[in-house]
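Below is one structure, written out as structure tokens, with a few remarks after it.
Here the complex is missing one protein chain, while the rest keep their positions.
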Amino acid sequence: MQYTFIEILRRALDEELARDGAVHLLGEDVAAGGAFGVTRGLAQKYGDKRVRNTPISEAAITGLATGAALCGLKPVLELMFIDFATLAMDCLVNQTAKYRYMSGGQVAVPLVVRTQAGAAGGAAAQHSQSLEAWFIHVPGLVVVAPAAPAEAYGLLKSAIRLGDPVLFIEHKRLYTMKETLAEGAPLPEIGKARVARTGTDVTIIAYSAMVQSALEAAAELARVGVSGEVIDLRTLLPLDMTTVATSISKTHRVVIAHEAVLNGGVGAEIAARIGSELFDELDAPVGRVGCPFAPIPFAPGLEQALLPGSGAIVHAVRELLGAPAQARE
Amino acid sequence: MQYTFIEILRRALDEELARDGAVHLLGEDVAAGGAFGVTRGLAQKYGDKRVRNTPISEAAITGLATGAALCGLKPVLELMFIDFATLAMDCLVNQTAKYRYMSGGQVAVPLVVRTQAGAAGGAAAQHSQSLEAWFIHVPGLVVVAPAAPAEAYGLLKSAIRLGDPVLFIEHKRLYTMKETLAEGAPLPEIGKARVARTGTDVTIIAYSAMVQSALEAAAELARVGVSGEVIDLRTLLPLDMTTVATSISKTHRVVIAHEAVLNGGVGAEIAARIGSELFDELDAPVGRVGCPFAPIPFAPGLEQALLPGSGAIVHAVRELLGAPAQARE
Amino acid sequence: MAEPTLDEWKRMYYALVRIRQFEAQVQRLAGAGEIPGFPHLSTGQEAVAVGVCAHLSRDDVLFTSHRGHGHVLAKGSDLERTFAEILGRDSGLCRGRGGSMHLVDSGAGVLGATGVVGGNLALAAGAAWAAQAQGKNTISVVFFGDGTTGAGVFHETLNLSALWRLPLLFVCENNGYAEFTSREEHSNVQHVSSFAVPYAIATKTIDGNDLPTVYAAAHEAIAALRRGAGPYLLECMTYRMAGHYVGDAQPYRSKEELAAIKEKCPIERLKIRLVAEGVTQQELDEIGERARQEVLQGVERARAAARPDPATVLDHVYRSPSLHSIP
Partner (left out) sequence: MAEPTLDEWKRMYYALVRIRQFEAQVQRLAGAGEIPGFPHLSTGQEAVAVGVCAHLSRDDVLFTSHRGHGHVLAKGSDLERTFAEILGRDSGLCRGRGGSMHLVDSGAGVLGATGVVGGNLALAAGAAWAAQAQGKNTISVVFFGDGTTGAGVFHETLNLSALWRLPLLFVCENNGYAEFTSREEHSNVQHVSSFAVPYAIATKTIDGNDLPTVYAAAHEAIAALRRGAGPYLLECMTYRMAGHYVGDAQPYRSKEELAAIKEKCPIERLKIRLVAEGVTQQELDEIGERARQEVLQGVERARAAARPDPATVLDHVYRSPSLHSIP
């Protein structure tokens, strides 16, 4: 059966609620379905004690979920936009992530924080950010960013079952994407990347919505005889360098692409690791694609001028291959 | 005259308060001198309206300072520990950093946020972090991290005069360091690195307290015939890649060192840029030194085992040079 | 307070209709796909904007929320440039960078809207602090919704502004909803004014749909503020006649609730009063039509305006010229 990204998240939540009584959903408007409709109908099905609306209190609801996780619940918290995770940083970083370590291993925090990120159609500077890089810098967290519906289904279920705090980042541009779910497929392991397209000339590493751009770029490159391999990282913390290394040992060229601001982005870490661990494998400098250094502007024309997409990836690949550079997308 | 880091910050603030009536200090306990005594005596001298105590409200006082900066004041806000900047992230990231851009250039935010970071002697997981990497990922901010007293003096004054929001990060281990101030020296330009020691064999890039470790490492390397050049970045956003490039074009080898967690740290961005912009200059992979992936533990023996220092830098340099590796410091 | 003259009431009537018509155009063009993002309409809440801003000068500063079009217009921003911003045009208040949720017009004392609930309450306190520190007699006003009281920074700002006796007017538009969820599911606290009590902040809960009531209460509050009496929290009970944002199907509202809307409408209510004072229906219709025409013309000019040049997308990140080249 075909599902949109939103529908498939709902199904995953539904199944986990049914499977494990410790699972609880909470967040602003989640009982009303949430801002994007992901949780629609679940309060009706599981009751408003398992699917709970909260006040607009990002700090407190993150603390609430963390405290409940310490005491045997498995909360799935929705932070409506990752831009509002800024209000929960003390808890996420100073409490949630460190609790197990600071307690010398006495406790665990089986918590999933679902949030939604990225730019689309004029959401503007405070509702469009991609802030995942902050979180890969925080020991104790796990960061997952699915690239497509079926992936999101499995990864969300694995995240709920993991037993450590997971930041689960959904991209708003993917919400309407449709895909068929292969019933009964095994759940993916958190921390393992996947090869989304095989190729031999260049590796394109991406995650979240940018995987779709990378696939488009690979298709376009194929038309000019360049064979691109696309790696969907799936998990940003921890990074699966094994899959990356296998690919680069074959292609010897790599471009890393994300929508987040380039400077200080996740791509920097990946590029640094590749540059260090795979130095001798590289035939060209590591290419990086990301957002230039500005907030996301409101006007669509400006937004498009700023956001990297498949064109920017193609451009970066062609630069690596020494082909004449074309204008940015 | 000799000053400790704390004394020299106090002198810089004193002079800026005297010079410009728009400058105001605010923060928790600042009228009582602040947790570390930096502002001692200033409330007595300038009155408790120019040097104001605040409640324990990191979110609101950061907003307060930002709003005042929009309206003609030049606030210097103290956030006692960078770990508590987690409580002010919404304001810093969604308001302070973006205000000018979102307004299409109508307004500016001449604000300095002084804060204090790093590990020392059992301050433990919630009072020891180095979180600067988050902020270099935020367009609209400037990030400064001085490495020594005289540097801090000039950089703080330049930051106050800049006219854009600056996060000014002091390291608690440096607070007692003493240095002579060259009276009348011109103020350093924000955004320019400095060469703290010249050398020819390897470039060591560092900032904040790690510059002292880098200088120690260079001294130790000199004893075994390795000539290290030490770059003190001073400003992390923007990065001065010109100074970096000049040095690497000479040494062809580089180690980047910071105290922050390695994964997703500032060193990743620098390594990525070097790997890309200076690919052909490199004779060896870029070395990175940073904190392994764990929160800062309380027990001093554990803290020391975790924190990188001059030994880790020497080790990284020797690895680059192909010398037999020694045990970690 | 000097009671406004009949002419002044008529001008305020005009201002109400002007905002109503403005929002109608936002709704229409958002529906047509011409407006990016997800604009939030202030339809039904116009009396708060007009009644409060009637007492402000250009030098007083105003902060508002995601539902801020009405406040900005009432404060005196140019209608065409405001609409142009909402359309993302280069002639917009923020040159198309901000949009509906980030309107700034420093010349008119509009220091900004926020898309983050509660995100600028403390900034408004900071503006009030600056005025106090500079010895000015101006005040700072911040508009926000009832749901915003769930945000910790609201309480931090109450404490700070009371402690420093800041010239800050908190105006809460209590419309009984935060997005799709009613106030009862957000808080046990029925009236936002209750939150002011521990701090001894002066406060009042009023009928926010009755323009004369808002006008009088705002007059009193602002006079106290200008006398240096410290902050004031004015809670205006009101009703959002539209959905949370354009496109909200409002399944959470009952038919009965929706049927009662007209009685709440601040325009209808002012109309009744003006008619009682002898203004003819025809004159009111004429005023309304003038407002409509002003809006339509402003909107058309805004629509015709140029879009920002994509090549300028990296401008305005910093003030300092030396920082402009960050890659």
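We just call them A, B and C in the order they show up, numbering each chain from 1.
The rule is short, and it goes like this: a residue touches a chain if its C-beta (ideal position, glycine included) is under 8 Å from a C-beta of that chain, and two chains touch if they have at least 3 such contacts.
Everything numeric here is computed off the predicted structure, so don't read it as measured data.
**Student:** Shown chains touched by the missing chain?
**Tutor:** For the complete complex, the undisplayed chain touches A, B, C.
**Student:** Among C:23, C:78 or C:156, which residue is in contact with the omitted chain in the full complex?
**Tutor:** C:156
**Student:** Which of these touches the unseen chain: C:9, C:129 or C:199?
**Tutor:** The single option touching the absent chain is C:199.
**Student:** I'm checking contacts with the chain that's been left out. Which of A:38, A:61 or A:119 qualifies?
**Tutor:** Going through A:38, A:61 or A:119 one by one, A:61 is the residue touching the chain not shown.
**Student:** Name, in rising order, the residues on subunit A that touch the hidden chain in the full complex.
**Tutor:** 24, 49, 52, 54-55, 57, 59-73, 75, 90-91, 94-95, 99-108, 110, 139-140, 142, 162-164, 189-191, 237-238
**Student:** Which positions on subunit C touch the chain that was left off?
**Tutor:** Residues of subunit C in touch with the missing chain: 149-156, 159, 162-163, 185-189, 194-195, 197-200.
**Student:** In the full complex, which residues of subunit B touch the absent chain?
**Tutor:** With respect to the unshown chain, the touching residues of subunit B are 28-29, 31-33, 35, 53, 55-60, 83-84, 86-87, 121-127, 262-263, 292-295, 297-306.
Operating definition for what follows: only the chains that are shown with their structure count from here on.
**Student:** Just grab the chain with the largest centre-to-centre distance to subunit A, centres being mean Cα coordinates.
**Tutor:** It is C whose centre lies farthest from that of subunit A.
**Student:** Specify the chain with the shortest distance from its C-alpha centroid to the centroid of every protein C-alpha atom present.
**Tutor:** The most central chain here turns out to be A.
**Student:** Based only on mean CA positions, could you tell me how far subunit A sits from subunit C in angstrom?
**Tutor:** Taking the mean C-alpha position of each chain, the two centres sit 36 Å apart.
**Student:** Would you kindly tell me how far, in whole Å, the mean C-alpha position of subunit C lies from that of subunit B?
**Tutor:** About 40 Å separates the centre of subunit B from that of subunit C.
**Student:** Using mean CA coordinates as chain centres, what's the gap between subunit A and subunit B in Å?
**Tutor:** 30
**Student:** Give the residues of subunit C touching no fewer than two other chains, as numbers and ranges.
**Tutor:** Counting only residues that touch two or more other chains, subunit C contributes 94, 96-98, 102, 114-116, 119, 152, 317, 326.
**Student:** Which residues of subunit A are in contact with two or more other chains?
**Tutor:** As it turns out, subunit A has residues touching two or more other chains at 59, 83-84, 86-87, 124-126, 263, 293-295, 297-298.
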